[in-house]
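Omission of a single protein chain aside, the complex is shown with its protein chains in their original locations.
In order of appearance the chains are A, B, C, D and E, and numbering begins at 1 in each one.
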Amino acid sequence: MALFWVPLLTALGSLAAPSTLALNRSLRLAISALFPAAALAIILSYTEQVFAQESIRFAMDWIPALGLELSFRLDGLAYLFSLLILAIGLLVMLYARYYLSEHEAFGRFYAYLMLFMTAMLGIVLSNNVLQMWFFWELTSLTSFLLISFWGHRSDARKGARMALTITGAGGLALLGGLMLIGQLVGSFDLDVILASRELIQGSDQYLVILILVLIGAFTKSAQFPFFFWLPHAMAAPTPVSAYLHSATMVKAGIFLMARMFPVLAGTEAWFLIVSITGLLTLLIGAYMALFKHDLKGLLAYSTVSHLGLITLLLGLGTKLGAVAAIFHIINHATFKASLFMAAGIIDHETGTRDMRKLSGLWKYMPQTAALAMIASSAMAGIPLFNGFLSKEMFFAETLNQSTLGSISWMIPVFATIGAAFSVAYSLRFIHDVFFNGDASDLPKKPHEPPRYMRVPVEILAALCLIIGIFPAAVVGDLLKAASASVLGDKLPYYHLHIWHGFNLPLMMSAIALVGGVALYMNRQLLFRVQANFTERNESIVFDNGIKKVRNAARWFMQRFDNGATQRSVFWLLFFALVVSLPPLMQLNSTAGARPQLPVDTVMVAGAVLLCIASIATVIWHYLRLLSLLLLSVVGMIVSLAFVLFSAPDLALTQLSVEVVTIVLLLLALYFLPQRSRNYAPPSLMVRDLSVAVLIGGVVGTLTYAMLTRPLDTISSFYTENAKALGGGTNIVNVILVDFRGFDTFGEITVLAIAALGIYKLIARMRIFLPSANPEGIPWAKDKHPFMFEVISQALLPLALLISCYIFLRGHNLPGGGFIAGLITSIAIIQQYIAHGNDWLVPRIKLNYLTLISSGLLIAFITGVGGFIWQQPFLKSWHDYIDFPLVGKLEIASAMGFDLGVYLTVIGSSMMILANLGGLTTVDRLRPKEHK
Amino acid sequence: MNHLPILPILIPALAGILMLFPTPASSIKYQRWLAYLSFAAMAYVCWQIVVSAQYETTLYVLGGWQPPFGIMLLLDHLSAIMITLTTLLAFCACLYGTAEEQTTGRFFYPLFMFQLMGINGAFLTGDIFNLFVFFEILLIASYALLVHGGGKEKTGAAVHYIALNLLGSAFFLIALGTLYGTLGTLNMADMAEKVALLSPQQQAIAKAGGLLLLVVFGLKSAMLPLHFWLPKTYSAAAAPIAALFAIMTKVGLYSIFRVFGGIFGNDAGALANIATPWIWPLGIATIIIGSIGVLAAPSLRLMIANVIIVSVGTLLLSFVINDGKGLSAGLYYLIHSTLVGGALFLIADLIRIQRGGAQDRFVIARSLAQPGLIGSFFFIAAIAAVGLPPLSGFVGKALILKSVIAANQQLWVWSVILLGSLVALIAFSRAGTMLFWHVSGAKADDSKKAKPAQVIAISLLLLATPILTIFAHPVTLYTEQAAGDIHNSMYQVQDVIHNSEKVSHDGHH
Amino acid sequence: MTINEIITAVLLLIGGLFLFIGSIGLVRLPDFFTRLHAPTKASTLGIGAVLIASLVYFSSQESGINIKELLITLFIVLSAPITAHMLSKAALHVRLPMQDNTLNKDMVEKIRNRESS
Amino acid sequence: MELLFAFCIGTLTSCGVYLTLRATTFSFVLGLTLLSYAVNLFLFASGGLMINAAPILKTGELITDPLPQALVLTAIVIGFAMTAFIVILAMRARADLGNDHLDGNPPDLPEVKRGGDSRS
Amino acid sequence: MDTTNQRKPKIRFFTFTLLFVVWILLTNSLTIGNILLALFLSASIVWLVRDIRSNTIRLHKPLSIPKYVLILFWDIVSSNFIVAKQVLGPIKKLKPGFVAVPLDMREPIPITLLASTVSLTPGTVSTEVSEDFSILYVHALNVSDEQALINEIKQRYEKPLKEIFGC
């Protein structure tokens, strides 16, 4: 349980700094630091157990479906890393207290830093690889926040994005690898996985797993070819660089390789990939470091190089190599963190990090200089400093392998060359900055930093020395415990001594030292050679890369999706065609066994009319009024078809909807151009025509196939029960208001919503009103022909009476609320046409919106009425009630529902048409003769 | 009589109807209170629904007409999830809209309510024609809402969106006609039973009809190549509307789950899983095209729209992975992506408002009035959307990845999902740095600060993602049940049908 | 074959013929204004005879008097002249060409402007 | 008869589909209207074609399948609502965007010449 | 617009009666319930449309209406045959033309009825009425004698209409 508190404490700590805004900085630091300090205390409390090679575990269920549990494990390796994370973290926090200037968001910085700490602790303490990945990606995110802390600076933004992209991409690859492992092993539990070496290495997915995991590790640890993000991450505040980019985050990749070492290492593939990558990284980093004028740039490439060294060590796959790697992790963390902090101090106190401007600082900041010299010596691998020891082990290991066959000698040779460069850039760091003449035109007058800003550097530099001199005493147990958790019980024989006698590694060190000094002395020559190569700014290359990808994406999208509606429509139709054609091809004969109806003259005439009219609509579609007339012809034939095939309700509905639609289209046509332009080239028309004919063919085939096959449906239920249970003889109407009344409820809602939407569309519409017809003839003067008015008025009461009739009989005979509503609407519309808006509106006193809402409400209430008797929504009810005088009358709840339909239909259709009609009345430019 | 299943339809319907009556002077206020009231009622109903679905699947027979003759609502885990999700999203969107959109056009609240009625109905109905009706309700409401606020952009997008959907509805009806013409029934469970009994010749016809439904639902869910409407529509719509639309693609997906999992599912004999061979390549292609769109997007809203397309592709795949066994993961991801998608649209709107003329385009512009607040919102939403820890996107994607077993499926699904995440990562980091840090010298416009309602709405939506992560276990347990319900509910309804055939109808009172 | 049926058949024949003649007129007549006369035939005697046929046919049955035919007739009688009026108004308005031998062709502009003399 | 009926539906569908692929809003509406005729007839036909079998209960007569009729009725009403909406939207688009191209921004093509009736 | 208040109820009553009768005939039922319903519906509709009326007139001799209708009926039948012959015969022999019929009436309703009558009889169509209601312009399919046509219209139709409406 206590283990669980380790990451939790730092996570809580991230809330402490921002929430203590009122206090002064030191106090805030103190409060914040309490959290990691407590976490550190917890870790340290396990020292004995860890050194005794015990693992401390804590587990809690989280997402079993994912195989993800909260599971922590503290073993030697985790202990080592936790120590680094927390201890160096505390030092960095102290350092940052002085590094950040007054106006900077102190609390936010600490919050990010401790979130990062949490993430790192999560990685190293995880006993579940999925959970490890969880924290792995968190480090990417938090490091993004930290690198981009100065988000107003372009290099910070770019650096942060680059780091996030590369490490994020690696993280995704890692996830793939870990998921594969999980599936292979059947668990994400690290204990289980670590015990499955044979299973994993014997699987044919091993190589995929290895590559995916290594991509994750290499990106995080800035290995070739992914290393370029690290130098650009130097745009971060220096405490961040010191912490993330030397001691912790970049080591996460190394940690991962060490963690998975027992299951993944030891194969040819591992050796080839890891060691060659490490070697290349080592050399390129070391070489590049020498040419950087920026202090932090130098340190960044040096870090790359040292990470390459560690990787190479792990890549060798030998046990001693692994020990050396772990030892170098410790050493590198100490000297590199202190060097970064020193660089930060220099930057902080002089205002620049450019080594061409800096020089002779020894005079101004001797203490800092001394500390930097200690750390660089460790970095260069000078005896007495900790870097020397691990480097010796490294050299020894490079000599001890033969995996590359006859060219195995190349590894120690390249290692020595790398070491020489290491010496050279370390020398440069010291000589160019602290000596090399006197400082001139620095932005600030340099002096020693505040006392406590130097403390972290002092501690780390001291460690470099102490470990260098008393390795076994200081880190012996730690190294042993960490190595044991990687390598298991049988540790190889090694000894941590300052002196190993004269041997080949020592020779190599000497060569590297001499070579390094020589390299540094002749650096001008090297600089000139290097100057011949145009310097690649990876940031620009990366940016351009992303830009190219983006442009390619944009280019593609513009071609693929040009936003044209027609194209989308085409795709939709095409897709419909593509899915429906294959099944129809399986149909071995279109016609089925059902007997067919005979054909007579009228039917043929109707069919001919329908086809001619619809084809003519296509041909003349650009003549709009004409197409409207053609549409009427089609509508009429369709209604006749409904009549012929025993669907009187449908015929009535079709007819009335038809008229309303025509009126609507006529209203609209006034505002639209009278003719359509043709935008399509002939090729496109041929394409469209083909699709159209094919879809028509599909639908026609479906119709015929369906019509000629016997069918057994549920409809006999309706036929049998319409009268008995629904109380009506018009089955269609009973279905509409009772059996499937819910559909009708939805349908009138649709109508009502359409009316609301149209009202919205009409509101504030600015329209173009033509003052003459397309031929240029001005509109007729006679607005309301009187004979038309007279007859319209005469027909109105009759039409209303018929609508009542249609409404009331609907339950038993063709008709019903919908048709009746439409007839009423049409009768009213006719009045609008005959008399105009101005005349009619004051006389008609109907609020269409209220009509809609009343209609809906009536339907609704009829529906919920049954709730009182514990009946479901729309439970119908009908009975014969004996009225005095009148006699028995049938009363049915369905009538109420139908009344709702009736009112909604009137309200909606009138709201649509009358509003549209009224559109012109207000601001219409009146012809001159109408005063 | 347990009316629970119909309440999610009736409550918004009643609220919408009441809002249309003429009211005293401050009618917007009245409408707003009605809206809040109905959301409060819905919150209670959702709670009841989630609990009720936990221990039984409820059938609600409208008008008392037993299936397959009447229309039937089906309340199971799956519909419970969808209803609750819709309510939460809609509440936040509506809350956001109270700040501004309620007055930028008429009928904001009633249309919002009708939209909810349509969506909830689509999630609850067990009848395929009734599904069509609810589709139309939610569509017509969405048309009206899309043009809310007015302006060229909206009108243009509306033409595109509506044109496509009208065609979609036409195909819906053709499909329904074909299915009725072969199966002779409209109840989904009854259809599921009858599909297996078709003669080979009828199978061909029914298959054509069934696959036409894929066109319809694919259009709604923005499956490639029917996705073109989405970026245009979502980026043009007013923010709360766009946020609400985040559930719209899910209606299409839900219908795919129900119809192609339930009717044409594993038990459909020769017509089993007819959509699977289509969904595989199209789902993958949807992710790819969406990702390309994410990269290419010149503005935040377009980018988010494409992120939604990617999530649609992911969800489509989750349906076909491992013959439906990935669906539980998909449902978890669905919850996550809907809420995050909604939040992103709201955040994008705040950004658009505060950045002045540059709107949400990725160009240098003035600094935001509240960079810290909105930046945090954006960062959280982006993490969730990309699928990074510690938020729910990670859980969702990992669940889906984990559900893939077959090696050939693994190769495709894993690579597109992971690469899609990478693209999203690149795009979001670019967008974030561009919008929040790459600022011109112009002074921030403090008059455009976010209103409390807007902040609360976004916070609520974003709060869901850590909660989904922390409580992933109970949620995944529920989604597992829901995935199982695609078959189980069908069986249950079929039992009811068989039993009611034996027992004569108990008649009217 | 009852007397009713015979009457029905005869009326149907008359109606059908006049509807047919009306349609022929529509095809044959030379200009818009003459064609305007064609539907009046169809809508009077043609449809009238058919409606009466129906009235006769169904009144022979026991379903009582069916006035829907009368209602249809009423509608047609009231509306057809107005349709014709509106059509000719519109035709005059857009100055449709007419046959050269039309009497009082010079009157057209006057009619168009609804002048009295 | 069934063949004739199917042929008519096919023709209507083809014509409707072709028109929905045209570039102007009005043509689209025309196409959609034709298509909905086809669709309604199709849905109607799913119950089979019968003459003199109206679904009105009398005694012992053959009655056609009433369910598709009810469905078509719903479909007609909904179709009307949708058509109305898109018609008004087309007007709005013309008002807002200045032309009646489906996308509001017609490609810069020379108008393709057409023969036929020029009067409207 | 209404000129006097007394005239209005008459038109209303006429409409009411018409509606009542039509309803009874439509429903073909004489139960008390249906009669009550008919009364209710007729009254409500008349009440609903009470304002939608711009012209109104008093019937002076309602009893002349049947005679007029019979004349009209006969004319329709006979002219149908005449016109049928013209349509089927040689088209070129037709002499179509416009005829101006001077009117004695000035009220919109009788003029409308006259115009309708003219249009209903095949061979003639009322095209327009002058703005001051003084001339009815008629288009005839075959004008053999212009004045005879004018006289026929005035004698056969205008005169009885004048009688009926007393104007």
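List of remarks:
Here, contacts are C-beta pairs under 8 Å (C-beta built on N, C-alpha and C of every residue); 3 or more make two chains touch, one makes a residue touch a chain.
Criterion: contacts and distances are computed from a predicted model.
For the chain that does not appear here, its UniProt entry gives the protein name "K+/H+ antiporter subunit F", which is one of "K+/H+ antiporter subunit F", "ABC transporter ATP-binding protein", "NADH-quinone oxidoreductase subunit I" or "Dihydroorotate dehydrogenase".
Taking every chain of the complex into account, the omitted one touches A, C, D. Of the candidate positions A:V604, A:V686, A:A724 or A:I881, contact with the unshown chain belongs to A:V604.
Interface note for the absent chain: among A:P18, A:P673 or A:G836, the touching residue is A:G836.
Of the candidate positions A:A651, A:L874 or A:M911, contact with the hidden chain is made by A:A651. Summarising the interface, chain D meets the missing chain with residues 51-52, 54, 56, 117, 119-120. One chain of the complex is left out; on chain C, the residues touching it are 1, 5-6, 8-9, 12-13, 15-17, 19-20, 22-24, 26-27, 32, 35-36, 38-39, 42-43, 46-47, 50-51, 53-54, 57-58, 63, 66, 68-69, 71-72, 75-76, 79, 82-83, 86-87, 89-91, 93-94, 96. Residues of chain A that touch the chain left out of the display are 600-602, 604-606, 608-609, 612-613, 616, 625-626, 628-629, 632-633, 636, 639-640, 643-644, 648, 651-652, 655-656, 658-659, 662-663, 666-667, 669-670, 769-770, 773, 779-780, 782-783, 788, 795, 799, 802, 806, 813-815, 823, 826, 829-830, 832-834, 836-837, 913-914, 916-918, 920-921, 924.
One rule holds for everything that comes next: only the chains that are shown with their structure count from here on.
Any chain bridging chain C and chain E, meaning touching each of them, is among A; the list is complete.
Closest to the protein's overall CA centre, chain by chain, comes B. A count of contacting C-beta pairs for A-D and for B-D identifies A-D as the more extensively joined pair. Centre-to-centre spacing of chain B and chain D amounts to 29 Å, using the average Cα coordinate of each chain. Centroids of chain A and chain C (each the mean of its C-alpha atoms) stand 70 Å apart. The centroid of the Cα atoms in chain B and the matching centroid in chain C are 58 Å apart. Contacts with at least two other chains are made by residues 129, 133, 136, 140, 143-144, 147, 150, 159-160, 163, 167, 174, 177-178, 180-181, 186 of chain B.
Residues of chain C in contact with two or more other chains: 71, 78, 81-82, 85, 89, 114.
Under the touch rule stated earlier, the contacting chain pairs are A-B, A-C, A-D, A-E, B-D, C-E.
For chain C in complex with chain A, the touching residues are 71, 74-75, 78-79, 81-82, 85-86, 89, 93-95, 113-114. Against chain E, the residues of chain A that register as touching in their complex are 786-787, 789-791, 793, 796-798, 800-802, 804-805, 808-809, 831, 835, 839-840, 843-845, 883, 885-887, 889.
Against chain A, the residues of chain B that register as touching in their complex are 1, 3, 6, 10, 13-14, 17-18, 20-22, 60-65, 68-71, 105-107, 110-111, 114, 117, 121, 129-130, 133-134, 136-137, 140-141, 143-144, 147-148, 150, 159-160, 163-164, 167-168, 171, 174, 177-178, 180-182, 184-186, 190, 201-205, 207-209, 211-212, 214-215, 218-219, 225-226, 228-229, 231-232, 278, 289, 292-293, 295-296, 298, 328-329, 383, 388-390, 394-395, 398-399, 401-402, 405, 414, 418-419, 421-422, 425-426, 429-430, 433, 436-439, 472-473, 476-477, 480, 505, 507-509.
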